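Here the complex is missing a single protein chain, while all its other protein chains stay put.
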């Protein structure tokens, strides 16, 4: 894997910027879920934080990767905190439903960025291919799972019958394949993210459904 | 603790084989629970994976043991994945209830193997006795706990009033005792597993109940 210092810097900082962006989208989903359940302010911030940082933290625990990205880049926490406050200030409850539909778009972004980024991070930690892909899925999906568990709902990712985690899984293999072909980290992540985001948007627009197991 | 290379090999590979077997039983329990809740395919696989690998993973995190057994032995994941697909193909929903009753048997196997194996692994990591026993219980029980939490049920292990976790606890002390008596790893695990499995089967057949706290 040829890798110049500039590419390294780009990957590192690009990944961080995108992780912050994805984190914000996921934090917003946590805020909405907590608002719908009439949590207090503290509960809202906590659910938002779980949704935003839960998946990446679990990935880092599983890969034994320290410090966590949110320790290394404290700014991610500050941006998320301030983002939450701004959203709480400007979004009216009457708009919750609209907000939720709009939310699918940044959420698709988060899905792609976290899944592709998580897979690449795992590959860089020398995880075998399948494990790396699973780590990508965990990064992208488990924040939402923790969010739903904590508000006492069945995780949406498990039974809303829309392609979501499965796209993270597919995109992870794209990243793995590109790495095997000698692509550099940043381009593998960029292409992998794009594939996932594109598929997710298609799934949303076309109303794709997962095959249900009927027996 | 005398230990020849052959015994070591046996323990290592025997443990892996049994962990895969136990994982399959637990994965099946996850599939059934997810099917009953009408999860989609992705949700079913995820709940199955949580049930199968959750307990051992939590143990490894707590013992700071890396790589995880399912990273070290990727085959465990493949076998579980393929096992899930086969089960989904061959088990009809009409048979869910029957399947569930039959499931108690491999589940008893998983309970014994994971509890005894988990205790031994913790002892080998120089955990004190009580901690080792607790690690065995966590290994055997927390996959199921995570499975139940994620499908929004109260963990069966906590309130079905049948002896389950308590047998893992007892069997763990058997493993600890045998180690103290100088038994080799593999025989301590073998005897401990057998004790747990035997007690569990007795509990099932005789309908043993846990004392309920009434005050």
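As written, the chain order gives the labels A and B, with residue 1 at the start of each chain.
Note that in this section a residue touches a chain if its C-beta (ideal position, glycine included) is under 8 Å from a C-beta of that chain, and two chains touch if they have at least 3 such contacts.
Quantities reported herein were computed from a predicted structural model and do not represent experimental measurements.
**Q** Among B:13, B:152 or B:187, choose the residue that contacts the chain missing from this document, as touch is defined above.
**A** Residue touching the chain left out of view: B:152.
**Q** Quick one: say which of B:21, B:41, B:103 or B:131 touches the chain that got left out.
**A** B:131
**Q** Out of A:6, A:42 or A:205, which is the one that touches the chain we can't see?
**A** Checking the options A:6, A:42 or A:205, the one contacting the hidden chain is A:42.
**Q** Contact with the hidden chain only, please: which chain B residues?
**A** Against the missing chain, chain B presents residues 61-62, 64, 127-128, 130-131, 134, 145, 149, 152-155, 157-161, 163-166, 210-215.
**Q** Spell out, residue by residue, where the missing chain touches chain A.
**A** Its contact residues with the unshown chain are 34-35, 37-44, 46-47, 57, 61, 66, 68, 70-71, 74, 77-78, 88, 91-95, 149-152.
Following the convention adopted for this analysis, only the chains that are shown with their structure count from here on.
**Q** Using mean CA coordinates as chain centres, what's the gap between chain A and chain B in Å?
**A** Chain centres of chain A and chain B, defined by C-alpha means, are spaced 30 Å apart.
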